[in-house]
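Here's the structure, in structure tokens; my notes come after.
Excerpt of the complex: some chains, original placement.
Every chain is named by a letter (A and B) in the order it is written, and numbering of its residues begins at 1.
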Amino acid sequence: MIYYITGGERSGKSSYAQNLALSHSNTPKYIATSRVWDADHRKRIDRHIADRDDRWTSVEEEKNIVSVIETNDVVVIDCVTLWLTNFYVDTKNNVNKSLELAKIEFNKLLNLEATIIIISNEIGMGVHAQTEIGRKFTELQGWMNQHIAKHADKATMMVSGIPLTLK
Amino acid sequence: MIYYITGGERSGKSSYAQNLALSHSNTPKYIATSRVWDADHRKRIDRHIADRDDRWTSVEEEKNIVSVIETNDVVVIDCVTLWLTNFYVDTKNNVNKSLELAKIEFNKLLNLEATIIIISNEIGMGVHAQTEIGRKFTELQGWMNQHIAKHADKATMMVSGIPLTLK
């Protein structure tokens, strides 16, 4: 079962995802996809981990998400944007290659016996990014969002903390 | 009764809010939250006031909204973004302090016998702001939107002039 949750910044995606996970399990897993860029970033991540109560197991995985999910797990993946950023950086901002690699990793989730709640972001409803790298990333994000939402069993957009059912 | 209306720029929020107010009262009140920055801005605000017909009473209040609402009033508050900006500027861009102060003011509205229509903005569905101050304000806006929407009786997102019911 795959749940796709998207929305703008601070729209309540993470709270909604965590509550959804806790409604399925008392021992959910939190998969953070952020690469650790520096010591400050490391501290911020550790603070996020400490914020979640001890029902949660926290895992960090930059790309190969399937490797940290076991049968019958209930997991929150946070988030597609940071995960895609890792592919984008490592391919030197190659959109096609990043999209291909990310789809390969995502598709491995489709055969799992697990409850997967995947958080993404809407970043394409404002004016164009100032930089070419930013504009191309916006396209990458949009295409990957379409791919994930298409394969998800349920899709939700958060607006001001309220869930809007997409499917 | 609190109505929360959000949406993008020029998505028809204000027209929708005004029509909603007029469906409740022939003598609604318009509360503009914008700080007056200079003479040009003053002129623009006066033009907006002149644009509304004489059924409307126009009031300006930068922060303490409850002070200009009386029992049984039907009011449009325009808007959360400008109102939050005043807290943000006065706290020297302190997100936590601004959020705390804004929540205190907003919560005073919850006990009123009045029809309150509060307009906000979706600003977090594009790429990140260029500046740290802008990025932090986007977070402040998102958190306050969640707080208001949670306490509103009805919530609506405007898209291209069409109301989409959130709750």
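The criterion applied here is as follows: a residue touches a chain if its C-beta (ideal position, glycine included) is under 8 Å from a C-beta of that chain, and two chains touch if they have at least 3 such contacts.
Just so it is clear, the structure is predicted and the values come from calculations on it, not from any experiment.
Engineer: Report the copy count for the entire assembly; 2 chains are displayed in place.
Structural biologist: Across the complete structure, the repeated chain appears 3 times.
Methods note: only the chains that are shown with their structure count from here on.
Engineer: Taking the mean of the CA coordinates per chain, how far is chain A from chain B in Å?
Structural biologist: From the centre of chain A to the centre of chain B is 31 Å.
Engineer: Using the touch definition from the top, list the residues of chain B that touch chain A in their complex.
Structural biologist: Going by the criterion above, the answer is residues 4, 6, 8, 120, 122-128, 130, 138-139, 141-143, 145-150, 155, 157, 164, 166-167.
Engineer: In their shared complex, at which residues does chain A touch chain B?
Structural biologist: Touching chain B: residues 7-12, 122-127, 129-130, 134, 138, 159-162, 164 of chain A.
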